[in-house]
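One chain of protein is taken out of this complex; the other chains stay put.
For reference, chains read A and B in written order, and residue numbers begin at 1 within each chain.
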Amino acid sequence: MKTLGLFFQVVRRDPFLVACALFLVGVTTLAFVGVHFTGYTYDQISNDSLLQPSGAHWCGTDINGRDLLTRTLSGAQISLVVAALGALVSLTIGVSYGMISGYVGGRVDNVMMRVVEIIYSLPTLVLVIVLVTSLDQTVSNLMRSVGLTQIPPRLVLIVLFLGLTEWLTMARIIRGQVLVLKEQAFVQASLALGQSHWNILWRHLLPNLGGIIVVYLTLTIPAIMLDESFMSFLGVGVPSPLASWGTLISEAATSINPIRVYWWMLLFPGGLMALTLLALNFLGDGLRDVLDPRGRS
Amino acid sequence: MSAIIFRRLLQAIPVLFIVVTLTFLLVRSAPGNPFSTEKKIPPEIMEELEKQYDLHGTIWHQYGQYMAKVARGNLGISTQYRNRTVNEIIAQTLPVSMTLGSLAFCMAMAIGITVGGWAAVRHNQAGDRMLMILALLGISVPSFVLAPIMVLIFAIWLQVLPVAGWGSPDQIILPAICLSIPFAAAIARLTRGSLLEVLKLDFVRTARAKGLSEDAVLFRHALKVAILPIIGFSGPAAAGILTGSIVIETLFDIPGIGPFFVNSAENADPFMTSGVVLVFSSFLILFNLVADILYYVVDRRVKLE
Partner (left out) sequence: MGVSGTRSYRRAIPVVWVAGIATLFLAFFYFLGGWSLSSEADLTLCNGDEPQTLDPAIITGQLEGRIALALFEGLTTRNAQGDIIPGMAESWTRSPDGLTYTFKIRADAKWSNGDPLTAQDFLNSWERALSPETASEYSYQLYYLVNGEAYGTGKLKDFSQVGVKAPDDRTLVVTLWHPTAYFLELTSFQTLCPVHLPTVKKYGKDWTKPGKMVSNGPYVLKEWRLNDYILLEANPYYWRPVPIHRIKVLPTNNPTACFNLFYSHKTDLIMDKGSIPAELVQSIKDKPYFHSEPFGGTAFMRFNVKRKPFDDVRVRKALAMALDKEDIVTKITRAGEKAADTLVPPGNAGYTSPQGLPYNVAEARQLLAEAGYPDGKGFPTVDLLYAKRGTSDNAAAEIQALWKRDLGITSIRLRGQEWKVYLNSMEEIDFDLCLSAWVGDYSDPQTFLDMFVTDGGNNDTGWSDPTYDQMLETSENTADPAKRMQIMHDMEKILVEDEVPIVPIDFLVGVSLYEPGKLGGFEPNFVDDHRWGEFYIPKGNP
């Protein structure tokens, strides 16, 4: 609760951040609620192929004659869900890793941080592409055998592996914070009182990390969104007929040519994605300026 | 110092070992035969092919054969390009990617530090705000969107630069710009933040009090300290440029290593995929080591002063 209070306090101080936060709430609402009121579904084809924006199709249509507004909004759903879940994966790993490393300290800390550095120096996205393409079939069979036929396996793999690549910064920051926190009086006192390490980590340290976690979560989400669009462009994105912002804009980007530009195919999904990324980054930066002790001076 | 470098290089060996092992086993255990074509191949021919490529028997046998070759510096023959060894493909294409990547890296550094410094000097003025919004935009627009738009503007409408290809110096300009922009933007943000911190510090005030020009303060003193996080960021930036070049090389039809990686991953070519991953990883590990040494040197000099 303390975190949330701080969050509002920060946001109230800067009206621009309020605008960013409101924008994000708006996009999310449109994506999950508004999409049902467009009059079309994301996979509904029509004979109006590659139509300019008009009264019937506010954002035009794609080559299959599908309504681009609907697809942009359902793309928002996918992109937001992928990014949020991916960020959650990275958060879980990053926070636990950073906390353990910082709390235990010593040799363990040394080794754990060395591992982070090594992973930092690997071409992780390249590895993710190899992983996603080669595990697709296996995961697909696995999911079918347990009856999960509704969720595309690709989606699960993307969320998992993008989450697995983006936890490094989080782990480093959390470790740094824990190193400072654990020397403070309340932790030392709890230790003296004989509280278990688990208790100290969970009850005392974690709540104090809330602010910084929120900040880096806000910054991880756009990073994952960009990674996802990169993968979509290389053809390892979400499966058709589903579409994320990444798939929509990579489809549009391949159609930019000197003769005829279908500008609406790029402008609407691309614009919405860029604005969302901007809002998230601004929000993250703004929060960090206030919450991160380095930036607080 | 040399002991540290030696230890780091020694550490790289198990890391590369793990990376190559993982890649090879993944590609081989996934469904998809590197030799299959649209028309069914007689089983006898398939068997012979697998034998010639040491891709028969259990996966562990194949892996053993491959690692034995890798240990001797032989990355195998591409299953996709049957007259070419992976070494040969990498030898021909890596220099191209390196030329493009290094230029993009230098540009990102130069533009990023310049813009970041400029913005820091004008902290909270209109110009600073503008630039920082632009920088965020630069980070937020994927390169595969930026590139076709730039081509449309500069190559098709203005006709000042070639649309694609490789071979003359003017053909490197557009791809290098498109590749460097997101990183230039990131570095600009980093430089600005770091400079703002440093400019508040005592030694800068002292320098100013001594009557040194703003120029001297910024370059001789402030930037020397503020450069540290940028050196720290150069490792991830190099990794990003390396992955980003895959897309840029495809879009601009540049004969670098990127398209071969995508192609090999799509076609289940275990040797090419593992080879490229190995080369990418070794390069980045080496680059990070250099960056770390640089960091160490600069850091010590700063502390001594």
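Convention: contacts are C-beta pairs under 8 Å (C-beta built on N, C-alpha and C of every residue); 3 or more make two chains touch, one makes a residue touch a chain.
Because the structure is a prediction, the values reported are computed rather than measured.
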Left-out chain, listing which of the shown chains it touches: A, B
Residue of B:Y66, B:F260 or B:Y295 in touch with the missing chain, whole complex considered: B:F260
Touching residue (missing chain; options B:I4, B:I18 or B:I45): B:I45
Sole residue of B:V151, B:A188 or B:A291 that reaches the chain not shown, by the stated touch rule: B:V151
Residue among B:F17, B:F35, B:Y63 or B:F203 that touches the chain left out of view: B:F35
Missing-chain contacts mapped onto chain A: 43-45, 47, 49-50, 63-65, 133, 136-137, 140, 149, 235, 239-241, 254-260, 262
Where the missing chain touches chain B, by residue: 30-42, 44-45, 48-49, 52, 77, 80-84, 89, 92-93, 95-100, 102-103, 106-107, 110, 113-114, 117-118, 121-123, 148, 151, 155-156, 159, 162-169, 213-215, 218-219, 250-253, 255-256, 259-260, 265-268
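Heads up, the rule we're going with is that only the chains that are shown with their structure count from here on.
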Intercentroid distance (Cα basis), chain B paired with chain A, Å: 22
List of chain A residues in touch with chain B within their complex: 114, 117-118, 120-127, 129-131, 133-138, 222, 226, 229-230, 233-235, 246, 249-250, 252-254, 256-258, 261, 266, 270, 273-274, 277-278, 281-282, 294-295, 297
Residue ranges of chain B in contact with chain A within the complex: 11, 15, 19, 22-23, 26-27, 29-31, 133, 136-137, 139-142, 144-145, 147-149, 151-152, 156, 193, 197, 200, 235-236, 239, 242-243, 246-247, 261-262, 265-266, 273, 276-277, 280-281, 284-285, 287-288
